[in-house]
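The structure follows.
Just one protein chain is left out here, and the rest sit where they should.
Up next is chain A:
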Amino acid sequence: MTETKAAPPPPKRPRPRLDAINRPFWTGGAEGKLYITHCGDCGEWTHPPREFCRHCQSENVAPEAVPGTGVIDTLTVNHQPWMPGLPVPFVIARVKLDGAPGVILTTNVVGSPVDEVDFDDRVRVTFEEQDGIWFPLFEKEA
């Protein structure tokens, strides 16, 4: 019988510190919503969220729910375990969001083998909760 070292448990996701500006984005998943900062004056979208619209500098900005669908703009299949116990490989993608032109999210595409995820795939948000943060992940649309 050979001695085996117990594998470390998978690491938790590094988590952001919540503040007034980023809270809607990171907690919207509690109500199943993906919130992006939207300008009530010019109608444009600002991401990452800011206190001012980055297009017209209005303070009349508020989080607005987007459909939660989008398309894969680019992706990388990550093989390096950056933290002890991190399961690899996995997909890190950039997703262009429907309904919020110009906004891209870096995210993980989950629920499919890594070699079945490709550029231009249609994806839909799915939330993973950890310690009060609802991380928006994406899976391929059926």
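Basically, a contact is a pair of C-beta atoms (placed from the backbone, for glycine too) under 8 Å apart; a residue touches a chain by one contact, two chains touch by 3 or more; residues count from 1.
The rule is simple: contacts and distances are computed from a predicted model.
A.B. asks: Tell me the UniProt name of the left-out chain, picking from "Thiolase family protein", "ABC transporter permease", "LPXTG-site transpeptidase (Sortase) family protein" or "Peptide/nickel transport system ATP-binding protein".
C.D. replies: Per the UniProt record, that chain is "Thiolase family protein".
A.B. asks: Touching the hidden chain in the complete assembly: which of A:30, A:62 or A:92 does that?
C.D. replies: A:92
A.B. asks: Which of these, A:47, A:122 or A:140, touches the one chain of the complex that we don't see?
C.D. replies: Spelled out, the listed residue whose C-beta touches the missing chain is A:47.
A.B. asks: Which chain A residues would touch the chain omitted from the figure, given the whole complex?
C.D. replies: 13-17, 22, 47-48, 73-80, 82-83, 86, 90, 92, 94, 102-108, 119, 133, 135, 137
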